[in-house]
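Moving on to chain A:
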Amino acid sequence: MKKTLILSSLGALAGLLMLGNVASSADLKIGIMVPTTGSEATYGKDMENAINLAAGEINKAGGVLGMKIVTMTGDAACDPQQATAAASKLVSANVNGVVGGYCSGATLPTMKIYGDANIPLVIPAANSTKLIGINPGNAFQINSTGFDQVKTAVSLFKAKGINKLAIVHQGDGYSEDLAKLTREKWTAMGKEVVAYEVVNKGEQDQSALVTRIKSKAPDAVFWTAYYADGAMVIKQLRQAGYRNLIAVGDGSNSPKLLKIAGKAAEGVYCFSNPTVEYLPAAKAFHANYKAAYKQDPDAYAALSYDGMKLLADAITRAGSTDKAAIIKALAATKDFTGIAGPISFTDKNTLARSNFVILVAKDGKWILNK
Partner candidate 1 sequence: MANFSDTLGEWLRPQKNRMFILLVLAAIAMLIPLASSNYVLEVMTNVWFYVMLCLGLNIVVGYAGLLDLGYAAFFAVGAYTTGILTSHFGVNFWLTIPVAVCCSACAGLLIGGPTLRLRSDYLAIVTLGFGEIVRIVARNLEITGGASGLIGIERPSIFGFQLNQIVHFYYVFLLLAILACFVSYRLQHSRMGRAWQYVREDEDAAEAMGINRVAVKLYAYVIGAIFGGVAGCFFAVKMTAISPETFMFQQSVLILLGVVLGGMGKIPGVIIGAFALVLFPEVFRGLGSMRMLVFAIVMLIIMLYRPEGIWPAKKS
Partner candidate 2 sequence: MSNTILEINNLETHYGKIHALRGISFTVEAGQIVTLLGANGAGKSTTLRAISGLVRATSGTIVYRGEDITGKSAHDIVKTGLIHVPEGRKIFKGMTITENLELGSFTLDDDAERKRRMEHVFETFPILYERRSRDSSFLSGGEQQMLAIGRSMMTNPQLLLLDEPSMGLAPFLVQQIMKIVLQLNKEGVTILLVEQNAKVALKLADYGYVLETGKIVIQGDAGTLQQDESIVKAYLGE
């Protein structure tokens, strides 16, 4: 019995050693690091789909430098430990570049791994400002950072004549970062943050929080976290008779928020990176995506698609698969035309322009606020 156990564990080890050598050397290997399991799997799969769609189009058009793109996915599961394993897996497979990064918290510890291997990393979604500080230089954020989002948010609040603001986040890296930045900026402007709250992820009943917020009589409530719990907070705020402005961050930009919150979501503002519906350049992408995956692309599909295209473009410009050359080419990107808008980088490898738009919910749909 004991020996069989030892043998089988050795067998498992041997099996493990075999893993990770699939693609042939003549291909261009691109890693995708997104959560494909866990609570954020929906977004992860959406991003994976969009990246694969882009890779497919590139291959159809002849590939990159004559090589076909082969993608491989590492499941980050929105969990730091699993994300580091996924990153190591991609690094071991000798990928030429990686597109990915959805949950900021899970992306943070992988930065070191990609940095050590000097692998070009294009981050389409994760946008905690913490990512900027620890970027060793190989990572490029094509989603606007939290700084840009706060700017957009504050401009809306100012335009609406708001003074007393309530901020609610969800106790994860991304939403706390956004909440904190907003609070700093708002108080620096001499305005008041009357409530700064946090809810537990997955907790459904928010009545106590709602009562607390209502008692502070804010002019606006800003939800900085994801749509699923956001929808419930909005619904319960409206149910309890809160009638003032509600705004949500880019993590809540989903048609599902409107579906879950129903009528309560009417008039809610959302700061968002441009999603497919508002991008004239993305019409073809939308149709292709729908044809390929039988569903509408979600919030980060367009940026993920752009990320893959940008990486391919940079490799073409670099003229080789040399990692340092690709990184150099990425940094030198000048007005790359993505479907989500032109991409250039600052000296900190973040998107040079703010791509945030303001949406507003009307008749169960997000429309551009004008």
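Convention: a residue touches a chain if its C-beta (ideal position, glycine included) is under 8 Å from a C-beta of that chain, and two chains touch if they have at least 3 such contacts; residues count from 1.
Keep in mind how these were chosen: all candidates are chains of the complex that A comes from, given by their letters.
Everything numeric here is computed off the predicted structure, so don't read it as measured data.
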Practice task
Would you mind pointing out which option among 1 or 2 touches chain A in this complex?
Solution key: 1
Exercise for the section: Please name which positions on chain A make contact with candidate 1 in the complex. Expected result: 1-3, 5-6, 9-10, 12-13, 15-17, 19-20, 36-37, 41, 75, 79-81, 84-85, 88-89, 91-93, 104-105, 108-109, 112-113, 116-117, 128, 130, 133-134, 169, 171-173, 175-177, 180, 198
